[in-house]
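Only one protein chain is missing from this complex, and each of the others stays in its spot.
Chains here go by letter, A, B and C, matching the order in which they are written, and residues are numbered from 1 within each.
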Amino acid sequence: MISPIHILTIGLGGAFALGFVPKKAKDAAAVIMLAAIALMGVLTGSWLIGLINGDSAQQVFTAGFKPPFSINLLMGLNEGALTTAVNFIGLLGGIYLYKYLKEAGNHAIMVFLIFIMGLNVVIMTRDIFNLFVFLEIVSIATAGLVILTETGKAVQAGFKYMLATGVISGVLLIGIIFAYYYSGTLNIDGLTQAHIGALRGGSVALLMIMVSILLELKTFPANGWGLDVYEGANAGIGAMLSAATATGMYYVLYKLLVMAGPEWNYWIALIGAVSFIGSNVLALKQRSAQRLLGYSSIGQIGLLMIILGFKDILGDNTPYVAFGILFSHYFAKAGLFWLAGIVKQSDIANWAVIRKKPYFLFLMGTFIFALIGFPPFPSFFAKWELVMELVNTGNLPWVVAILFGSMMEAVYLFRWFGYAIKGENENIEDFKIEWNKILPVGIVAIALYVTGYFTAQHTEAGAAINWIPLFFVAAIFILDFLPVFVKNTIAIIGMALYFYNIYPDLDNMRLVFEAIFMIGGILTLIAGYAYKGKRTGFYPVALLMYAGLTAIIEAQTTLQFFFGWELMTAGSYFLIIRGKRSMPHGLSYMLFSVGGAYALLIGLGMAFAGQDSLGMEIINTISYLPYWAYGLLIVGFLTKTAALGLHIWLPGAHGEAESDVSPMVSAILLKAGVFGIVLTLIGMGGESNSYPWLPYALGWLGAITAFSGNLMAVFQEDAKRLLAYSSIGQLGYIVLGMAMMTHLGWLGGFSYVVNHFLYKAVLFLTIGAVVLRVKTHNMYEMGGLIKRMPLAFIAVMIGIIALSGVPPLSGFAGKWLFYNAILEKGWYLQGAIMFFSGGIAFMYLWRLIHTVFLGQLKDNHRNVKEISIWFLIPIYLLLAGIMVYSVKPQWVLQPLGDMIAQWFPDGQLTWDGGTAFTKYGHWAGTAVAVTIIVAFLVVLALLLISTRKAHKVKQFDITYSGERPERPETTHVAYNVFEGLYKAMWIATIPLVETWWNKVTDFLHDTADIVRRIYNGNGQTYIIHIVLFIIVTYFVIIGG
Amino acid sequence: MKKLFVFIILIALASMLYPLLDTFHGNDKLSELSQFYAQSENVSKVNAQNLVTAVVVTYRGLDTLGEVTILFLAAAIIAFFLKTESEKRTLRKNSEIFKTAAKMLVPIITMVGIYIFINGHLTPGGGFQGGAVIASGVILMLLAFPNMEFNHKFFEALESISGVVYVGLAAFGAIIGLGFLDNAILPLGKFGELFSAGAIPVIYSFVGLKVGAELSNILNKFKSVQAEN
Amino acid sequence: MEYITITTGFLIILAGLWAIMTRKNIIRIIIGFSLFDTGIHIVMVSMAYVKGGVAPILDKNELLTDTANKIVDPVPQALVLTAIVIGLGVTALMLAYAMKLHSEKKSLDIESFKDLKW
Partner (left out) sequence: MTIAKLGYTLLGLFIVWNWGFLMGATFRKIGARLAGRYGIPFYQPWINFFKNIGVRTTITHGVMYYLGPVFRLTGGIGLFFFMPMVFTGDPNGHWTNFSFEGDLILILYFQLFGMLGMALGAGEGGHPYSAMGIARGLAQHAAVELPLTLAFLSIAIQYDTFSVYKIVEAQQGGFQNWVLFTNPFASAAIILAMLGAMGHSPFNLVKAPNEILIGPATEYEGTYLGFMQSAGSILHVMEAVLFMNLVFGGATSWAELIVKTFLIYFWSVFVGMVFPRFKIEQSITWFFKVPLVLGVLAIIVFSF
């Protein structure tokens, strides 16, 4: 194997030799540069492969003397990986910058080559002064590359950069020379053994070395110069700085941290945390894409510093965690910077233009999801491992800090993505694609997926992940050019086959949810046949959501569960954001989901703590802070069930989604949260639950959610929002039922789970289909549609009867069980609130059916057709389900009861044929249904006999205000119908929760806006920041 | 106000530097590292009379390579940064005395520079110093003959050739198994003579040429850009 | 002797920083940076001094025996040489930047180059 020292030969020799290349042969120079970088990559890559296969690390001596007397380089596994990474990204970056570099001429090409070479040596060198020299090479080369685009901004940024790095390296130099003075050596390993930190002066020297490396890493807040460079430089250079330089510098920090000794770990972690949170918060106000990426890069480095600070705790896992985060950052940030260079829009709002080329949107999405830490990217697994280990070792505040910072990052990244995916792009100039620019972006995107897959294989739990659904999603993604009909059929067949294959392996409880997810998914997909064209992007994301859902059900380990959870979140986010006007709602959905996921993550971490296993069964035996753990799990799941306080995303998200997406995300997706809550409550011990306050609080929350959801639904003018609020309310019932932790409560809850799936799917499908026909969501713009869409009317009528709980339809089963459960449990007030909510529900249900189907038919709807047959098919299949459940409730409730009995054996229903008994009463579902149907038919017969000659009249055959109306608009009572109720209850409709969240976000944004003004653009101020940073760290770490 | 603030910051910084000053007590003997360099068997291994040069070119040769690279980088960056437009301008003519003196002095200065870097392993001095002296000659020329057409191609070629040779010599050591930048690739010669210390004088000569060329290039760039302004 | 040089070095460092942080003119800031750098170099060579030592050039035969006790430390001297050259490169580049900045806005006031901020 060739000695790694020849990286220098290749890099420097190449750079010097470029001087011979004639000025006119620009291509030749650029090609030589790429070849040189590729050669360095091959060299380091071959070492990496060898080292992975068990070769031992190699020391490279120079000058024929052994260290510490001469400078030595080390090629170990870490060095091999990082140098290969640097060369790889250098090659891609070189390809990306090909034209720029060519234009700028041989000199620029030399600088780029030296830059990459310098980073290689920085990573490998074991001599601290040599490190200084090559750091200087890298920063001077950077200063040169920054001005590759000779805009005024770039020059300014470059000057600030020079000034700042000049001062920083001065500080480093002082540190180095005093380190030499105290230890007599310049070798890093020698310095490690010399422990100069123990001396008074030595500790200062060490501090100066460490702080200058931290500053080179652009640690918040002394990093204004770095941000300016990220913003001012060419995007391709930004990518190099963010991916390559940061990678190299991070490794330098690692080397020197070993040298500085373990007492520095804490400080590095602390500074990292400050940097991570600080820059992510400040980024909230950022509108410039490249500067935003700069903030994000600094944040990511902060996170990596935290990991480094915990290297002793993470132990052998440190490389796994660090590399997972680092490589996600490295690929994704490079990709995003490059995209920024292709799109050429500085304002993030103008990134909507990227949508004009959908595959670019896909690339951007890949990078953003990788940065936030979604599966299947490496950062997901790394973050998981990190949180698990930190919680396991009791470092909860750190976990909270990390997740808070990540949350902030999610805010601005998803806002940006939201603009890209939904923003106005009519008037923005389209961008051009150059092969050399898109190639590297594509490669890093693919690399993210590939590394993600292999990262997963690295751990036992990760290797157990079932990738088949994801591969199916990928296949559908590739087939996206096919028409809807084909893709829909493939999707349905795929889901059906999958369900058929796995259902025998599931226990009853999981089967219930899996059936809702899969059968519900298939039914709602049938409605997809109603769409024409290609429906670009719909099928991959819909199936992604279902892949996530089934992964949660099948999960054997908490990692698999969380993996599925995040996939489901990602898929549903894309589904939701497809709707018109759904941008802000998509964002809030994502943020609540991310927040919830982080709560879950901590909760699962606490479950892991002390149990040393990742099996799903660990949530049954949480011993570490169990109250908190279960509480966090529940909060996490409540974000998906949209409990009051965490619900503000739902109305918009469900209301603005596409017609067949609303039932997916409402009837089906919300059950994922319920599934989680069920798991948690079972984990808490079922009947022998020893955490009484949690279910108690949960019960109240459920009751209040039910009340507010239903009340808000009453005042909606938008049909789909009405249904969305109704879902909030219905989920409140379910939560209350489960929270009772009794057999009857759970039976009621499960009966609602099934029922809500059935009727909410019916209602959303029908209303969605109606909306497709009448082209409006506003109920007051509809009316009288029963004449045009009788089948839709029947569906909605049965749906609302089932929802309202009026006997004889299935909804009553839930109500009856609830009353009994409430009485048994003694939660009278909660119960009363819930039943009052039921009364309120009646109002919005009437409003829904009346203002849409009854009243006056509008002139512009006189010719609308019945809703599409493809909607009617699933709707009527679901209605059949409702009818069966209504007439034979025992068919559903008995198996559910048997299932629940395993956790709640006491207080079961007793069945006598079709009659259910509790100790408070009994209910004969079938008999009641029969009685009512008979009575109904008798009365109907009487009426038919009596009015057989009824004369059919027309719409306007009424009188009103002394006139015969002729304009339906003036006669249709629909707008603000519950004015009276509003006057009485307006106080309960004040959006306190929304206001509160708005206040929180405003506060964060205002803080960001004020604090970021420290970056006033003056290079001198930045120097003051740097000196202040040094002083503050000195006084904090060493003390006066 | 700002100055007061900066003053306070500097006081604080001084208080941070104070422990360094306070614990500094001079050296009574060499550090271990230097003792090694000063051991006679090691001295003879490198065989350079000037120990500093031995350290610079051999023991810490990699630093020197980096150092050369930095100058090279600076020159390259300035070259593509300050692109000159060939705009002529007329400057005040210098006096004959100045011009004649310059013409006489420049060869001598160049000679001195070359002497310094060739003897870098024997006497104080070396490639950088020599290169800088040569560059000072170039300044003199630039000052004396502002309108002179500067043959930058020559200097650039010189620069490249020196660089490639330097790297080549360094790598040669590694390839033949002695070690990157080992000066023993050439005969070590007799201690204290011009042809001693192996590759050091060769390396230092090329470094000197390179530095001289680079500095001259930089100066020339500055001059021509200034001309634009 | 070495106390005087090292103290001077530190004072020059502080003076350089003072100039960097308070002067408005970019050229003065660069001069400040040069001062700062020079201060560091002075501190570095102060480190090399060994009491009673001579320059580490073994041009006299008596220096060839027991060399270690007779010379001053060559290492900091070598380092300072490298540091000086690096400082030179950086300063040259800064000056080039200053020229470019000046040609952009016809001003050398650092306050006028705040297009990038926040």
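FYI, a contact is a pair of C-beta atoms (placed from the backbone, for glycine too) under 8 Å apart; a residue touches a chain by one contact, two chains touch by 3 or more.
Predicted model, so just to flag it, every value in this text is computed and none were measured.
Novice: For the chain that is not shown, enumerate the shown chains it touches in the whole assembly.
Specialist: Per the contact definition above, the missing chain touches A.
Novice: Decide which residue listed in A:Lys99, A:Lys357, A:Arg535 or A:Lys787 touches the omitted chain of the complex.
Specialist: Of these options, the touching residue for the absent chain is A:Lys787.
Novice: Looking beyond the chains shown, say which of A:Asn820, A:Gln890, A:Asn1018 or A:Thr1033 touches the absent one.
Specialist: Touches the omitted chain: A:Asn820.
Novice: Decide which residue listed in A:Asp312, A:Glu460 or A:Asp957 touches the omitted chain of the complex.
Specialist: Considering the complete complex, A:Asp957 is the one touching the chain left out.
Novice: Considering the whole complex, which of A:Gly315, A:Pro397 or A:Gly839 touches the chain not shown?
Specialist: A:Gly839
Novice: Residue by residue, what part of chain A touches the chain that was omitted?
Specialist: Contact residues on chain A toward the absent chain are 784, 786-787, 790, 793, 797, 801, 804-807, 812, 815-816, 819-820, 822-823, 826, 828-829, 831-832, 835-836, 839-840, 842-843, 846-847, 849-850, 853-857, 915, 919-924, 927-928, 931-932, 935-936, 939-940, 942-943, 946-947, 949-953, 955-958, 960, 968, 971-974, 977-978, 980-985.
What we mean here is this: only the chains that are shown with their structure count from here on.
Novice: Please work out which of A-C and A-B is bridged by more C-beta pairs in contact, and write that pair.
Specialist: Greater number of contacting C-beta pairs: A-B.
Novice: Where the CA atoms of chain A average out and where those of chain C average out, how many Å apart are those spots?
Specialist: For chain A versus chain C, the centre distance works out to 50 Å.
Novice: Mind pulling the residue numbers of chain C that touch at least two other chains?
Specialist: Residues 13, 17, 21-22, 47, 75, 79, 82, 86, 89-90, 93, 97, 100 of chain C touch two or more partner chains.
Novice: Counting only residues that touch at least 2 other chains, which ones in chain B make the list?
Specialist: 6, 9-10, 13, 17, 20, 24, 31, 33, 37, 59-60, 63, 66-67, 70, 73-74, 77, 81
Novice: Spell out the part of chain A that touches chain C in their complex, as residue ranges.
Specialist: Chain A reaches chain C through residues 129, 133, 136, 140, 143-144, 147, 152-153, 155-160, 162-163, 166-167, 169-170, 173-174, 176-178, 180-181, 186, 224, 227-228, 231-232, 285-286, 291, 1012-1013, 1015-1020, 1023-1024, 1027.
Novice: Touching residues of chain C toward chain A in the complex: what are they?
Specialist: Touch list, chain C to chain A: 13, 17, 20-22, 26, 29, 33, 36-37, 40, 43-44, 47, 75-76, 79, 82-83, 86, 89-90, 93-94, 97-98, 100-101, 104-105, 110-111, 113-118.
Novice: Going by the contact rule set out above, which residues of chain C touch chain B in the complex?
Specialist: 2-3, 6-7, 10, 13-14, 17-18, 21-22, 46-51, 53, 55-59, 64-65, 67-69, 71-75, 77-79, 81-82, 84-86, 88-90, 92-93, 95-97, 99-100, 102-103
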